[in-house]
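The next block holds one structure in the form of structure tokens; read it before the comments.
With one protein chain withheld, the remaining protein chains of the complex are depicted in position.
Let's turn to chain A:
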Amino acid sequence: MEELKGANGGYAWEDEYQRSWDIVKEDDGGSLEGIVTSLVEARKKRFMKNVTPFQRGIIRTMVLVVDLSSSMQEKDLRPNRASITISYAIDFVGEFFDQNPISQLGIVVMRSGVATLVSDVSGNPQSHIDNLRALRKLEPKGDPSLQNALEMSKGLLLHVASHCTREVLIIFGSLLTSDPGDIHKTILSLVVSKIRVRVIGLTAQVAICAEMVRKTNFGDSSLYGVILNETHYKELLMNAVTPLAISNQSLAETAPGFSLVEMGFPSRISETASPSFCSCHSKLTYGGYVCPQCLSKICSLPTVCPCCQLMLILSTHLARSYHHLFPLKTYVEVPVLTNYDTEFCFGCQIAFPAGVTPLEAQVLKAKEEAQWGMKKHMLTSSRYRCPDCQVSFCIDCDVFSHDVLHNCMGCESIRESPSKPTLSVNAI
């Protein structure tokens, strides 16, 4: 529960009316620079997730359930809950397929007590995004029914192959659910079908959601989050992009082992002279990919061959997921010192701030405390060090390496140190 509390110890709606410019105070010299820098660094730090190598379910199947009941008309999120949810869901779809290129997604909407399938389970992000855009015209109405939505999700996920994960992500704005039957039975059937449910609440904790998440995730209730504000909302959604760790318990309980999947790696052909028919849309196209099993032509990858049902991908699609499997170690913040051995960020060459003597540090800390009334100090060395190569980076490069690049620039650039833990699986 602790992580649900905000900086002021409450939810967004319990907070004092707060604007970002209210937080900013000038320091003694009337300068904002120092405070702004430390604010920015503090914010960026929140994006640094702790990474531990896990076995993850990389090939995922997820049903995204969006609440479009009357409670989504509330305006506590601007302009209102429904429209921000749709915008965030569109971002989510893009990010989901970027990070999980061989996964599948489906979208279900809860409205007027029924669950409606908005976008069938598929690996095509564009169709999902188009279907979500179309939802903007739909006015939030009636009560949501969790049971109906779960039953529909179960139906969508049941036929999924055993090597894929079965996940449901619910964005729930209401405090109630109006169900036709006993939802507890539905939850039990989800447990039996090994479907894992994750819930993002927009209002407050709801007992049934907490129970559902706990039961379907082997007693782990950390996948139920209630948003504090827009930023936190986005954060919770983006957490769902990272594949779930395969818990030891789920391993023991589910399969006696992992799956090996048969896949085809098609070759690309270019037809500049005359077009030929593709087997996915039956249209005349120039070039495409050829299924190695049945030799039919396909427009885009990844897909399941429409003729022989072989899963077709490029090796690059698999490579996109490798960073989940070989996560970059978290960089360690260098403590505040009088002198540092590095003056510049290894990556972007930006100059680091100079060292601070203990006396100066004391003064700065006291100043901060007086101004912010906080025990936590914002004073940093602004240096973040890779535990492997011992190279220092600025916070921007740290975030960039962990969120975008997934390489350590130091480890990849310096080969002379004897401890060389390269991540390469030497594909060739």
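Here, a residue touches a chain if its C-beta (ideal position, glycine included) is under 8 Å from a C-beta of that chain, and two chains touch if they have at least 3 such contacts; residues count from 1.
The working rule: contacts and distances are computed from a predicted model.
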{"item": "UniProt protein name of the chain not shown, from \"General transcription and DNA repair factor IIH subunit TFB4\", \"3-methyl-2-oxobutanoate dehydrogenase (2-methylpropanoyl-transferring)\", \"Signal recognition particle receptor subunit beta\" or \"Piso0_001256 protein\"", "value": "\"General transcription and DNA repair factor IIH subunit TFB4\""}
{"item": "Contact with the hidden chain (one of A:208, A:263 or A:337)", "value": "A:263"}
{"item": "Full-complex contact with the absent chain, from A:70, A:186 or A:296", "value": "A:296"}
{"item": "Contact footprint on chain A, counting only the chain that is left out", "value": "55, 58-59, 98, 162-163, 246, 255-265, 267-268, 270, 272, 292-296, 307-308, 310, 314-316, 318-323, 325-326, 343-344, 346-351, 396-397, 400-401, 404-407, 409-416, 420, 422-428"}
